[in-house]
Structures are given as structure tokens and as C-alpha cells.
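A protein chain is absent from this complex, but the other protein chains hold their places.
By letter and in written order, the chains are A and B; residue numbering begins at 1 in each of them.
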Amino acid sequence: MSPILEVQNLVKKFGDITAVDGVSFDIQEGEVFSLLGPNGAGKTTTISMLSCLLEPTSGDAVIAGHSVTRDALEVKGVIGVVPQEIALYEELSARENLTFWGQMYGLGGSALKTRVNEVLEQIGLADRAKDKIKTYSGGMKRRVNIGVGLLHKPRLLFMDEPTVGIDPQSRRSILDSVKDLNKAGMTVLYTTHYMEEAEELSHRVGIVDQGKMIAIGTQKELTQMVGENETLRLHTGENVDVQPLMDALKELPNVMHVSASDNMVVLIVPEANDALPPVLGMADRLGYKIRSVDIQEPNLEAVFLKLTGKALRD
Amino acid sequence: MKKILQIGWKDLRVIFRDRAALILMLLAPFAMTVGMGLVTGTLSSSGGGLSQVPVVVVNLDQSTLGNALVEVLKSPELSNLLAVEENNDVTAARALLDADQTAAVVIIPVGFTASVIPQDGQATTADAQIEVYKNPSRQISSGVVQSIVESFLNEVETGRIGGQVAVAQLIASGMVPQQKAVQVGMQIGTRLANERGNLQTLILNTRQASVSEEPSFLMYIAPGFALLFLMYTVSLGGKTLLTERQEGTLTRLMTTPTGPSQVLVGKMAGTYMLGLAQMTILITASALLLGLRWGDPLAMVILLLTTVAAATGWGMLLAAFSRTPGQVSSIGMAMTLLFGLVGGSFFGGTSTGVIGYIGMLTPNYWGQKGFNTLTNGGNTQDLLPVYAATLVMAAILLVISVFIFRRKGLLQK
Partner (left out) sequence: MSKIIAIARKDIKIRFSGKTELLFFLFLPLIFTLLLSGVLFGGGVNKIVMVVVDEDNSDLSGKLVSLLQSSEAVAPSNLAREKAQETFDNREAAAILIIPSGMESNLKAGQGVSLDFTLDPSNNNGLAVQQEVQKAIGQISRSLAVANASTREAEQIQPFTDATQRQAYYDQSLATGQQMFETAPVRIVITQPEIATETQNQKETQAAQASAGQLIIWVFIPLLGTSELMAYERVWGTLRRLVTTPTRKPTFLLGTITGQLSNGLVQMLMLVAIGVVLLKVPWGQNPLALLLLLISFGLASVAMGTMLGTFTRTPSQANGLSISLGMVMGLMGGCMLPLEMFPPAVANVAKILPTTWAMMGMTQLTVYNAGLLQILPYAAVLLGFSVVFFIVGILRFRYE
């Protein structure tokens, strides 16, 4: 099956600055694909080109068989866009906003009315439909903002950092909405600089930095690509001499590295689940009371750090 | 006191960084002043008011009175007022007026003189009328031309009737026999015709007002527009209170060791300083760029201080009654325009009549009065009523504003 989105060597320059430098990737229909990268990595510029807001300096992208450089109108008919900032008319009600935007997507008459009602239900604002947007809370505005992107039942939905600067509850609500949409068959291109979001939502992730796509794959592929092991943390409590324990643990097979810090013994192991029983057994034999154990699996933050030498949120 | 000034100064800086606000505070009044100077001719050396009114005269009479009227219209005394063009063709002349190229067409018909003055002992011919064909879209200009022609005709009639009355009376009193009536009549008629302009016993003694340095009309317009947009400025100042409430910085301010009174007075101080800055800049710019001189400096400074205080009162009252910054903006602009209208800011003079009385409620009225007095050489003594009125206005409005602010709990912690 051909991908719904194929990005082919997209480049965007603003004067001397190259904001997007030869990005290529594709998205299969029905998947959630995240573009993960820090601020200024080129995520928004990439989405802007795919939304036909910006003209690429070179390269192209094909969405549902239409080129963004040659068939912009057709592309806009199949994509939905949820911008990072709330882009609504504050003086109009939710219903009026949805109606207007539906009209801009070519909907009309009773079909539009029906669809507006459906979306209002979907975003849970049917009972506040007549109230002006300016009376809404931030979270409610975000929901309408998303609702606008869904009106015309797009084949591909672009969501550009939709959870930036909002409260945890609203954020949770948005993430759940994305999952629900995907379950219903929506293909989503989601940009974020929050690793947890990418991890939670995505089938595949593309990691971008300084305008370049530096890695693409499932989370497992990405973490394995750079070969990160898991980390075991054994909390031993205060004023405990852990040296004998450390010496003993070093001798265990599959323990690659042992260190101590802040009342903890930290071990690097290939698979935490396999290493845990012998480790705890050794601690018990040596008479150590282990108060708690943390297992940290390899994550995208670590992948990013490995690949770029800097943290995702530097 | 320090906090009050700090709050005020902060507001001043914030607004002065807003380029949009500066457009209406500074650019607009200056542009309107220059514009008004242009349209009234006071920026040019020709002076303001009606001038060079285009008139076309068609003299079909070509005799004594017709020629005399043309001479009157073309006289040096009226050369600034009228631009006279002679034309032989009535139709062409009318067409010029129909095309709005002239204010009036004066058509002196054939035989006009003969209809007034008996020629060679003959009776006068049938009455002939001078037609003044007026341009309806230039009522003032054409009205003036009409008046000039009527004035001329008045003199002519006075001479004619004067002669007839003189002869009739002489005959009735027996001083002159009937047979000599014609001869005497002609002598009197000639004499009176030569004295045409001197028959009047009621004389207009015209002189020009002599002031060593004649103030230009701009000196009345410039403060007018400055005062007009002063109201916009003080509404901006009042708006900051509501904007800060909306944006949360007011709440933050109230969490600091700053009393509500300090905040309120600080806001008032900021509005006041803003208005003062605006007026000072505009008056200075007018002086430097348009060469206007304002007379007694002390009197002017006090005038600025008191007028801006009155305006500040209005700005704070508006903020006290409004609920949102948007309301302040809209109503502030409406107030700016209305105050300007009734206060006389649009035309550099204080309004009269009923509008004048309404205008007295505005700082525009008193400020304009003060500036006009200054321009005419007034000093602090002459301006005392203006100072008093503006200070009273300021005091009353500020007190009411504070009362309303407190009632609304705008500054509760």
C-alpha cells in the first residue's frame, strides 16, 4: 500500500538560514507519526510546507497522490490542520466558528449543519455551542481548535504542538482525543518536543534537529538503533556501605556497569527483567535491605541525547 | 509618593512604546493642524477665507451703468475677493457656471442704462433686470457677488429716486416752475449721478485691525487639535487600569506591599503625565515647525497643567464606568470626537449658543479659550477663570472616579 504522505527531500531556506535541510519520510495511512525535536528544529516549518503555507525552496511532498508544490488546493482538501496557537474568532460562538470553517472547506447546507453537530459532540461542547469563544476556558478553546481541523473528515491530520502551555488535564484530554481519532482510522502527523507524548501516541517517530531528520523508526527500533540498555536503580537508604554489594554485583553476568550515587546503586543491564532476580538475590545474600527498585527503559530522550549530544529540552 | 510616580512612569513608558498610540496622540493632531492650515489658506501668505471668487460678467448694456458695474466688480478694493472674467456670450457664461467653473454670472442686459436714465430727453425704456445667475453649490461666494450687485443697484436707485424726489419737491414747493422741470431734472440727475457713492448719509468707516504681530489662524487651530486628541490620550491612560486587570498584572501589583490608593493615584499620575507629555510635544512642535508663538510662558504652562488635569478627570471617569479595555477604547474615541465638536476644537474657536453651554463641560472648551486668550496677549491674570474652571472640573471628576472605583472594588486585594 502506498503511503498517504511521502516527503521527498524538503528544503526551506530563509535567506542564509536553512530551516529544513533535506527532510524525507513517509506516513502510512492509519498511523500516528510524530516529529520529535527541540524548539527550532524545523518541525513547524516542515508542517507549514506540507500544509501549503510555505513554498519549499526545493523538494516536494505528495499527500494522497497530490503534490504540495503543484496541487495545493487538492492537498488542502484532504488535510486538516490544528495549529499550535488557537486560531478562532473570539467574538463568534463555537457553532459559528465551526460553520464558517466548514464553509471554507467547501461544506454547506444541511450536510454542514449535521457535521458541525457531530464535531460538537465529538469535542464535548454541544451544550456550549452558542457561547462566544472568548468565554471559553483554554482547554475548551483547544478542543474547538481541534474540532475545526476535523470538520471535513480529512484523510491526514496535522497537529502542531497542540499541548504547549496548557494544563495537565487539558493535555490529557488532547492526547486521548488523538488516540480516539486514530482508533477511528485517522492518520495523524503530530509534532512535539515532549518525548512522553511521542512515546505514548506514535507508531513511528521521526527525530529532527537543526532542520535534519536524524532518525526514523518505531520506538523500539530507535532505541535499539543506538543500543541503549536499561537502568536499574536500587535504593538502599542512608548511611549504608554499598561497596561490598557493588563488588559482588559486578561479578554477575549481564551486569555491564555498577555505580553508586545518592543512596542508590545504579546498574546498567541489557534487560532489566532478566537481571533483577539475580541482583536482588545477591543483595539479600549479602544482607542488604533494598527499599525500592526503579527500572528505567531506554527512551527517546536518551536516543536524542546519544544522537545529538544535547537534551531534547535544552 | 515614590511608588505613585513609579507606577505612573511605567504607564507612560508603556504607552510611548506603542507606535499605534503615538499615531493618534501626536501624528494625527499635527496632520490635522497642517491640513486645516492648508484649507483655510493660513499656511500660505494669501491669508484665509474667501478669496479670488470666480465671477463672469456679461455686459450687454455697454453703456454708462453697465460699464460702471463692471468697474465696481473689477475695482482694486475687490481684487482680492473677486477674480472677474468678462465674456460676451451669455450661453457660454452660463455653461461655465453649470460646469462649476464659476461662482456667479452677472448678466447686464441690453438697454439697462436706458431703463434707468432717460436718454436724450426721452422717457426711460421698459424695465431691464440684471440677472445674477448663482452657483447653488457655492452659496457663500455667489451670495457675496449678489450683495455687491445689489449694493450697486441700491446706489443707482437712490440716485434716480433722489433726482425724481428732488424735482418733484422743488415743483411742489414752487421753487422751480413746471416748464423747467426737465432741465432742472437733468442737472440734478447729472449731479447726483456724479455723486452716486456720496449720497449716503450713513457711511461705513472701514479700518483694519492693527496688531503689531497678527496671530495666524493656525495659532487657534493647533491647540484645538491638540486638545481634541488629548481626550484620546487620557482615555488610553484610563484604559491601562482595565488592561492590567485583564492581564493579571494588577492582581500581581496588589500582592506587593502597595496600597490600592497608591495604585489608583499612580494610574492617575500616569494618565496625567501622558497628557502633559503629549500637549508639550505638540505645542513645542507647532512652535518649532510652524513658527507659532504662544505668548506668556508662565501662563501657558499653568494652562497646560490645569487643562490636562481636567482631561485626566474625564479619562479616569471613563475608566471607572467601563468594564473592559475595549469599551474604554470605543467610548473614549466617541468622547474624543464629541468633545471636540462641542468644545470647538475642530475650528479653533469656542462654540457659542446652546452648543457653547454644553461645550463648557469639556476641557476642550476651556483649553481653547485659554489658548485663544494667550494668543491675543493674555497673561495669568486673564486666564484665572479658565484655571478655576478646569481645576474644579478635575477635582469633581477625580473624586467621582475614586468613589466609583472603590464601589466597584476594582482594587480589592
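Quick note on the criterion: a contact is a pair of C-beta atoms (placed from the backbone, for glycine too) under 8 Å apart; a residue touches a chain by one contact, two chains touch by 3 or more.
This structure is a prediction, so every number in the text was calculated from the model and none was measured.
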{"item": "Residue touching the undisplayed chain, where the options are B:Leu5, B:Leu170 or B:Leu305", "value": "B:Leu170"}
{"item": "Interface with the unshown chain - residue positions in subunit B", "value": "18-24, 27-28, 31-32, 35-36, 38-42, 44, 46-53, 78, 80-81, 94, 97-98, 100, 103, 112, 115-116, 127-141, 143-144, 146-151, 153-158, 161-166, 168-170, 172-173, 175-176, 188, 192, 199-209, 214-217, 220, 326-327, 330-331, 333-334, 337-338, 341-342, 346-350, 352-355, 369, 372-373, 375-376"}
{"item": "Where the missing chain touches subunit A, by residue", "value": "51-53, 73-74, 76-77, 79, 81, 83, 85-92, 96, 100-101, 103-106, 108, 132, 148"}
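Note that only the chains that are shown with their structure count from here on.
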{"item": "Separation of subunit A from subunit B, taking each centre as the mean of its C-alpha atoms, in whole Å", "value": "68"}
